[in-house]
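For this view, one protein chain was removed and the others were kept in their places.
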Amino acid sequence: MASSTATPEFFNLTFPGSHTAVVEINRPSKLNAFTEPMFHSLGQIFSSLSTNPEVRCIILTAAGTRAFTAGLDVTAASTSGPLANTPSNVDPARKAFRLRRHILDLQGCVTEIEKATQPVIGVFHGISYGLAIDVATCCDIRICSADVRFAVKEVDIGLAADVGTLTRIVKAGLPMSFVKDVCLTARDFGAQEALRVGFVSEICEGKDAAVARAKEIAAVIGSKSPVAVGTTKEVVNFSRDHSVEDGLNYIAIYNAAMLQTKDVDSAMLAGIRKTKPTFSKL
Amino acid sequence: MASSTATPEFFNLTFPGSHTAVVEINRPSKLNAFTEPMFHSLGQIFSSLSTNPEVRCIILTAAGTRAFTAGLDVTAASTSGPLANTPSNVDPARKAFRLRRHILDLQGCVTEIEKATQPVIGVFHGISYGLAIDVATCCDIRICSADVRFAVKEVDIGLAADVGTLTRIVKAGLPMSFVKDVCLTARDFGAQEALRVGFVSEICEGKDAAVARAKEIAAVIGSKSPVAVGTTKEVVNFSRDHSVEDGLNYIAIYNAAMLQTKDVDSAMLAGIRKTKPTFSKL
Amino acid sequence: MASSTATPEFFNLTFPGSHTAVVEINRPSKLNAFTEPMFHSLGQIFSSLSTNPEVRCIILTAAGTRAFTAGLDVTAASTSGPLANTPSNVDPARKAFRLRRHILDLQGCVTEIEKATQPVIGVFHGISYGLAIDVATCCDIRICSADVRFAVKEVDIGLAADVGTLTRIVKAGLPMSFVKDVCLTARDFGAQEALRVGFVSEICEGKDAAVARAKEIAAVIGSKSPVAVGTTKEVVNFSRDHSVEDGLNYIAIYNAAMLQTKDVDSAMLAGIRKTKPTFSKL
Amino acid sequence: MASSTATPEFFNLTFPGSHTAVVEINRPSKLNAFTEPMFHSLGQIFSSLSTNPEVRCIILTAAGTRAFTAGLDVTAASTSGPLANTPSNVDPARKAFRLRRHILDLQGCVTEIEKATQPVIGVFHGISYGLAIDVATCCDIRICSADVRFAVKEVDIGLAADVGTLTRIVKAGLPMSFVKDVCLTARDFGAQEALRVGFVSEICEGKDAAVARAKEIAAVIGSKSPVAVGTTKEVVNFSRDHSVEDGLNYIAIYNAAMLQTKDVDSAMLAGIRKTKPTFSKL
Amino acid sequence: MASSTATPEFFNLTFPGSHTAVVEINRPSKLNAFTEPMFHSLGQIFSSLSTNPEVRCIILTAAGTRAFTAGLDVTAASTSGPLANTPSNVDPARKAFRLRRHILDLQGCVTEIEKATQPVIGVFHGISYGLAIDVATCCDIRICSADVRFAVKEVDIGLAADVGTLTRIVKAGLPMSFVKDVCLTARDFGAQEALRVGFVSEICEGKDAAVARAKEIAAVIGSKSPVAVGTTKEVVNFSRDHSVEDGLNYIAIYNAAMLQTKDVDSAMLAGIRKTKPTFSKL
Partner (left out) sequence: MASSTATPEFFNLTFPGSHTAVVEINRPSKLNAFTEPMFHSLGQIFSSLSTNPEVRCIILTAAGTRAFTAGLDVTAASTSGPLANTPSNVDPARKAFRLRRHILDLQGCVTEIEKATQPVIGVFHGISYGLAIDVATCCDIRICSADVRFAVKEVDIGLAADVGTLTRIVKAGLPMSFVKDVCLTARDFGAQEALRVGFVSEICEGKDAAVARAKEIAAVIGSKSPVAVGTTKEVVNFSRDHSVEDGLNYIAIYNAAMLQTKDVDSAMLAGIRKTKPTFSKL
């Protein structure tokens, strides 16, 4: 498997077994706040993992005990980049063209998480603000430690969240009254509320326990047919954005190819024989 | 009302009153597992009930105490049908054409539940695996007994669920983190979790109590104007797959006809007089 | 700020500070039941508030202790208007043309709540039937008092809800089994069930406490950048009806203009300096 | 029938018989160029005609021999309104909020043409630039005189057309290579090219002949069942923006009401008897 | 190949070779006008042909020299069926429920033409009114004889076309001004106009020449890989109703299965060797 030597700055990438990859945001001294280059690193890591046939599940976590991420590095952003002050004589339309391109670029980085062929389990702890929610809504499964503090923080820096939160949180199966509340007030919400509304599906005692739990889930997923798992993720995501009729049609043509896999034979035989099947890589 | 003499093998169809029909899957010796002909029987029963003007609500349940259904009859499926081993010299594209048609055919059978003019109440107990979820997501209202064990089981036999689960569960108003979790891990979930996330709207002590409760709900629905009930079901289902603007436009043209019914007069008059209205059949 | 002298009959409009407007339905002697002119008044109030740059959050409540609203004034509706008996010699198609236009007109009034530039907080108490749900599903945030009794009551008067409920409740992030249950049976549901399924995001002890709580939330929202808040509301609503791809594209072009605001500078600076920023009106 | 005394400035409204209304833009001294108030007048005229049951077809034309319209009155627009120079200290985001509202408002005026219950026949002659195309794409049927000069002129004043052209011309069934060509170069195209690509369906010798021809078409439409005509227009427009499946479903529920009209009996009987049916107003 | 003995009344079904099936409407004494049972026959014929692996292209034509079809048999329709006079005491809402179901049923019959796995070539001659257009817009390729007279005739019998025309003609790539003109006026249009606007792609001298030409086209299609042809038809139809992004995604998953066919090898080899490939049936 690919060694982690080429991992970009502020990220760790490890492969603890069970076909699992662990991506760790690693800038704890700054509460894992994101600078612009970190967006691109994040995107590249997931883009690369997506075509790695050894990896069947990805865990996303962050170093340190205080924060998953505090979000955008506001100090950095206020001095350079699109949010920095620009000379007032710049044409607003030309500035808008560049801003639009810039936002689409950052969105593209975060979207790589969602586009990964494999399921992604997000593990959240401590301060999980702003960009943490953009990232979380790209994860397939979200779990957290008991001390987590989530917030859609963007209105507190004078802007609407624009790298995915406002679009994807609406599609996360959460009550809209809750969604509007947290998006419009930028208030914190903790583990219990996150579980009650369904933003996370499980709470663990601390961060370490949460990461350990994520590895268990990843190991279960890693033991299944990667054909079945990859198709399941793709079709669920497709269905989220399409009508029932389109979703049924899509899985029909998808499985027209995928049911020809040997994995079905292996799995059915194993089920009947009560043995554990193994599946070759994608 | 139509007698139940022509009910297909492995199904019971009864009419206990209150304009209610009860469809019972009846193959308890095999945990109500489905063979391919049973799909077609299921579709035909619902298609036929849909145009029966005496029926105003349908209950779907299953015989025996152990299972609503264990899902696909894997032993049967492994020896014949599309999941059976095929000679390796079959052209994969031609096989794919036939598989697509086959999947669309099975989907069509299950979709008849959703297309029924009348509301369908699903009552789940014991093992409710695989196809049970495809069926459940077609029901309008889901209740269960305390002993129910649900699972989106398909990845355990090496395939992505393709007769409706992956599309419809995304539209069932459930947290996506939960949806992905159960679809990707194939793990069980019980009555309490099902209630918490909203997959069922009510838990009863045992199967008999659950069926009895379903009959109560059905009787309430059966006492309402079938014009109002049929329109409500149709418009809610339409709205699920369309924008708010389209949904508003659809109910406007729908009710342009339906508000001309005598049932509105009857119901409003009964409301004012505190009497119980009766409504003629559709 | 505009005085409330021109407020239409059966409504109060006040401005208690913190950039907040409070709209109160005021026909308590009739349980705040709606006659047709009240629909138009409701629409006009929200349409007018929407372009009032002093207002950054709107609270919708109702006078009296017994009801938010009992819904349509059935007695009035049975004697005049589209639900009244018409001579039987009217051509059904011509009647349908008029009914469709009439329904679209009433929908348009209620939709003004959703279209308001500012967030709308609905505060529900006592009897909250029928039209109360049409209105509630247009609010961004819903809270209630402990004594609230919600019901999608329309099937009880022989018709499918047609001024918004059946379309918008499906988009409110609630379990569909619950949605179908309450829409098809017209049964009541109270504060605890509303909170559990997510229809409201908070319960207060009584109506006064709920209104006070709404004012607190409104004050928080009023303290944020109106550019950020307005964009957030607009993009969340847009995303509800569009694919993730379309949602991402929409916020990108939206923020291409909105990120040029001075509010970002002000807010980031205030965040770094730990001061409280102020924002000019829209 | 309503007299034309209240017709707004710069418009004439006449009713030459055959259930036809003729709207004439009347500012020939300025080549019928539009000031902002004229947008609102145009919208009000069509909104009012739409509910006039005596009118079964509307003709839109313009006074004078030189131009249908030269488009926006650029001289007026450069001194006041959203395109005028604004003080540079205005916040770009706040300016964008107001511009968006302003554009949506102007679009709404033009959209009233499309929303009219009755078919609208546009008759174009001479200079037909800019706004002429916005208006033309809202008409159901377009005919022209031989001397017409069409142009999507907006890029020549430094902006993309934003009151409808760029959206509706794409839906007008024209070759996209032609559409892009004329939208990106702002070049003129004449009657013959317009006919060849299908932008108009007929060319008449001069403006008077074109108006006369429009009256003939209007008289034919006016002799049909207004139920059939109104439904046809509505369903064609709906189908343009929806899938075939949605379109089929929409006409099915629409005609479920409309086929109950007496007009079908009258028309079928007249057809069999070879007589001319008459139909009552909508 | 299946013999034609079981062909329903008023239809001929023949197999002239080259993998071609010819469906002929055969009620020339009544200008091939359709009674209700003929709709169902038409649907059954195409449904059956669709799964016939020997058939690679279908031609639809009609017997006699005077008409493809005059449309609905109005005399029959006026005495029985949904357009017949009903007793005035029927509840309009219940009548609407039945009418909607009836229209959906007839639409379903006609839609079978579009759903056929194989391309369908429609050959039109003489009177081709009303239902002829519903049928024509379901055909993949339309050719005609020089004497054809098309008309969207429905408004002349007091109704909007509801078995497909108004929806599908909008998707046929024709100028909308033409579409609205012929749909709203019910006027005739002949071969030359049909070719100019693109409704037909070819004109032949007489009916016999047109049928002969259709057989040539069918033979060309029949000589291609049925995998390639079937996929092409399916993807073009899908793309008509979906965004470019969805269309690209659909062909990608479709061809993921279909490119595994041996036909690609055979065709590429034949192309290189300049020989004529043969392909096995689907």
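Each chain gets a letter, A, B, C, D and E, in the order it is written, and its residues are counted from 1.
One rule holds in what follows: contacts are C-beta pairs under 8 Å (C-beta built on N, C-alpha and C of every residue); 3 or more make two chains touch, one makes a residue touch a chain.
Here the structure is a predicted model, which means the values were calculated and not measured.
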Among E:9, E:54, E:205 or E:265, which residue is in touch with the absent chain? E:265
Listed residues D:38, D:197, D:214 or D:236, member touching the removed chain: D:197
Sole touch to the unshown chain from E:155, E:197 or E:282: residue E:197
Considering the whole complex, not just the chains shown, which residues of chain D touch the missing one? 74-75, 77-78, 82-83, 85, 92, 95-97, 99-100, 103-104, 107, 111, 154-162, 164, 166-171, 173-181, 183-187, 197, 240-242
When the complex is taken as a whole, what residues of chain E touch the one chain not shown? 119, 139-142, 171-174, 197-201, 217, 220-221, 224-225, 227-229, 231-233, 235-236, 239-240, 243-245, 247-261, 263-269, 271-272, 277, 279
What residue numbers in chain A mark contact with the hidden partner chain? 51, 91-94, 96-97, 101, 227, 230, 257-263, 280, 282
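As a working rule, only the chains that are shown with their structure count from here on.
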Matching B-C in over half of the residue-numbered contact pairs, the equivalent interface among A-C, B-E or C-D is A-C
When chain B touches chain D, do the two copies use mostly the same residue numbers, with over half shared, or different ones? same
Starting from the mean Cα coordinates of chain C and chain E, work out the distance between those two points in Å. 48
Multi-chain contact sites of chain C, meaning residues that touch two or more partners: 92, 96-97, 171, 173-174, 197, 227, 240, 245, 257-261, 263
